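Written below as structure tokens is the structure these notes are about.
For this depiction, one protein chain was excluded, whereas all remaining protein chains were kept in their positions.
All chains are identified by letter, namely A, B and C, in their written order; residue positions are counted from 1 within each chain.
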Amino acid sequence: MTTERALRTVDMHINVGPQHPATHGVFRMVLEVDGERVAGCTPYIGYLHRGFEKLAENEEWQEVIIHLDRTDYISQFNNELCYAMGMERLLGVEPPERAEYARVILAELNRIVSHMMFYGAFGADVGALTPFLYAFRERERLQRLFEAVSGARLMHFYFRAGGLKEDLPEGFADELRRMLPAVQHGIDECDRLLTQNEVFLSRTVGVGKLAASEAIAYGCSGPVLRASGVREDVRRSDPYSLYPTLDFDVPVGKNGDCFDRYWVRLAEMRESVRIVQQCLDRLPEGPIRTPVPRYPHFRVEPGEIYVHTENPRGDYGLYLVSKGGVQPYRVKLRSPCFCNLMALGPMLRDSYLADAVVILGSLDIVLGEVDR
Amino acid sequence: MTLPADIDALVRLFVVANVVLLVVLVLIYIERKVLAHIQQRLGPMRTGFHGILQTPADAIKLLIKEDLTPQSADRWVFQLAPFLVFVPIFMMFVTIPFTGELVVRNLDLGIFYLVAFSSLHVVGLLMAGWGSDNKYALLGGVRAAAQLISFELPLAFAILGVVVWSGSLNLKEIVELQTGIPFLLLQPLGVLIFLVASLAELSRTPFDIPTAESEVIGGPLVEYSGMRWSIFMLAEYASLFATAAIAAAIYLGGWEWPFAPRAGELDGWAARLAGVTWFVIKTLGLIILVFWLRGTLPRLRIDQLMGFAWKMLIPFSFINLIITAAAVVYGGVILLAGWLATGGFAYAVYIRSRR
Amino acid sequence: MLGVLKGLVTTWKTHWRAPVTVQYPDERLPLQPRYMGFPGLMWDAEHDEPFCTGCQVCMRYCPTGCMFVEMKDNPKFATGESKRRKIVADFTINLSRCISCSICVEVCNFEAIEMTHHHERAGYYPDQVAGLPTLFQMSADHRAGVGQKPGHETRNLL
Partner (left out) sequence: MADLDEQSQPTPSEPAPPARPVPARAPAGPPPGERTPVKPTAQALADHLALAWPDVEHHARFNFGDIELTMPAGQLLAAVERCRNDPALAFDYLMCVSGVDYETSIEVVYHLYSYQHHHHLTLKVTLADCDRPTLDSVTAIWPAADWHEREAAEMLGITFLGHPDPRPLLLDDDVDEHPLRRSHQLVAVYADRPGIVEEPDDD
């Protein structure tokens, strides 16, 4: 009896974040650990809450785009595309063909940029220094292109209802055509550095398994869901923009572990390059904006719409309610990271402390979008 | 001119101590530059020519920084820990030979002495982890204890292979046996195990688990600042230098191989200079290999690391020892089996990672 | 071991490539022509007065509320030198708050404000406010450096 009491152990609570190098921003979780083993996890979010939905109710329809840039601040073009599509459907206008192509090109390039960010951060999570720098080297190429297109490296404010802010810069297509092999090469190099590395494999294979049924139950989407073996992509299942006419595959994992989530994203980058290549070959000349009323007169008819796109992080949905004014009545963002993060608890079951970091990294959260 | 033995030892110790400090500064600079270039960066560029004064500047900054002790820390344990890490590592330099003559004391039990001292600094790390009164530090300290003690065994057994083959624990004699063929070629499995185990002993990537940045944010060092932190860093790089020097001596032929001065060809200072140059080149090559690995590899997990030590390295180091012992008895050809065993080791690593 | 070796070869190869980073304040990567830094006010050289009439539309649309604008009667209108009845009296932008979103440029009816290439305005004070002279100077610098025409096509597209 006495020995039992003397040997009784108490689980230790570790506060990870919001200022922890591995929490990808200001996410905080309290881990209950028994030695190195994680017994429980309580996530806390909201450190980056800016009230985007309230701000959107107080701003004009088109102005809201700048706030959308700042939700998922790594895949801005995709966010803008989602909102612009929502406005267009409510307005009943179609963007011109050139604008559609430009949007798809930029959104797919943004997917590469975003997955590169994942690659780098994930490398840092498993303890490698170099992937981060390689990823940023590759990102930089595309960021400079984005700067040439929209004038900003991150907060683009480039897609509008009915088209684009302005035409693509001169020589954009040629520049991108020149750049694509380099991008492809960069992806291959990142692949070579990490994918077959035994240390990396032993850290990721079989870690943080998420069964398909669980992933669906928690509303996971994007690469997290696909890694669990569900072939589901909004670009295919609820097609929008040009995606029905484009030829691309949806990579799917088998085990739903961290390695599969990594591999799916790596494969998606290659698919994005393919999509961009196809769009570049078909990029037409022509107008880039369907005329819509200018700012004091920009009104959207009463109605409501749920519009969603396949963002790098998953199913990015916007529920827009219009009451016919110059401002949206309600904007609700269904943020993919927010939903993916709900699955963190079940994924952390029976993992190690070091795995907790890797699993969180494999979800690829952006706190700007989780907290909004 | 010969000094009295005691004075001579003190002078040599003084020289070695300063050389170690200088080498640590240089090593930090080299590490930053090597990592930077691996990552297509420039690294330190501003202080002096190509940032060459960056490390001295950092050292001065660390020295004049406030030395903080957390209020709830176990004061004595916390403040003593850095010295308990540094002193054993520094003691190793007593018997590390730079050439046959440039050594503080060439001990007959040199290797025994080195192995003994290289396992002592774990006490300091454990004290740092406990004394900081920080959960991350505690985890890091416990990780350090587990890791360092486990990897002592394969490290010692790998070195035993050399000892058995050469029949001596004296570093100078071991080096002099390598004028023809370095032990690198005779003990391939031993070299591999030694490298892996000493990476783990040094807590370098991929085994930097006790101080893992993304998990336990620096582990035992998390609460240290200023002077005490810099002593930890000093100890880390000094032990890196010591380990590389030992490896260069026992596996790469130290100052002898491949251009051992034939009798009468070189003598006096020229021979010493050539010897030191060879030694430094080999040591530096090994150190750069460590930096290169750091720039390439991710980090293992603690349970995988322990499994690796107990299930892979120790059995294979036994195999190495058995092969070497057999070679001593039945003839050197048997050493070729070491190469086969190395292949088997590589294959086992491959299989393990895919489980 | 093969994967580790593959990684080592990759890092070895990149080691010999030229670094991609630059020494920032000494060396800068070129900005793209469309780059949006902080907004500056343009100067109407023809009438020797600003284009801005102080109508406050940018101030109303600014999502961070970093602008403050005041309007006054234009003395040159009385003498017939200018057609602008009103002119800007005061214009301040809190650059610590500005998010370089270009909404002010797009809502301006007089094409009086533009996004300059100035972006290095980090300072020690939480309220780093630029007044009229600074804003004119920023625009003039930008124009001298890049030579964008006042009628750059990005305006008035919101």
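Worth pointing out:
Going forward, a residue touches a chain if its C-beta (ideal position, glycine included) is under 8 Å from a C-beta of that chain, and two chains touch if they have at least 3 such contacts.
Just so we're clear, the structure is a prediction, and the values are computed from it rather than from any experiment.
Only one of A:41, A:148, A:292 or A:359 touches the absent chain when the whole complex is considered: A:292. Check A:125, A:232, A:257 or A:355 against the missing chain and you find that the one touching it is A:232.
Mapped onto chain A, contacts with the missing chain fall at residues 45-46, 49, 51, 53-55, 57-60, 89-93, 216-219, 230, 232, 237-238, 291-294, 296-297, 301-306, 308, 315, 317, 319, 321, 325-327, 329-330, 332, 334, 338-339, 341-342, 371-372.
By definition in this document, only the chains that are shown with their structure count from here on.
The innermost chain, defined by the distance from its C-alpha mean to the mean of all protein C-alpha atoms, is A. Using mean Cα coordinates as chain centres, the one most removed from chain A is B. Averaged C-alpha coordinates put the centre of chain A at 43 Å from the centre of chain B. Once the centre of each chain is set as its mean CA position, chain B and chain C turn out to be 54 Å apart. For this pair, chain A with chain C, the centres built from the Cα atoms lie 29 Å apart. Shown for chain B are the residues in touch with two or more other chains, namely 38-41, 295-297, 349-350, 353.
Each of the following residues of chain A touches two or more other chains: 130, 134, 137, 193-194, 197-201. Across the complex, chain A is touched by residues 35, 38-41, 135-136, 139, 143, 205-206, 208-209, 212-217, 294-304, 349-350, 352-355 of chain B. Considering their complex, residues 55, 59-60, 62-63, 66-67, 130, 134, 137, 140, 144, 147-152, 155, 157, 160, 165-167, 169, 189, 192-201, 289, 294-295, 298 of chain A touch chain C. Residues of chain B touching chain C in their complex: 34, 36-42, 45-46, 292-293, 295-297, 346, 349-350, 353.
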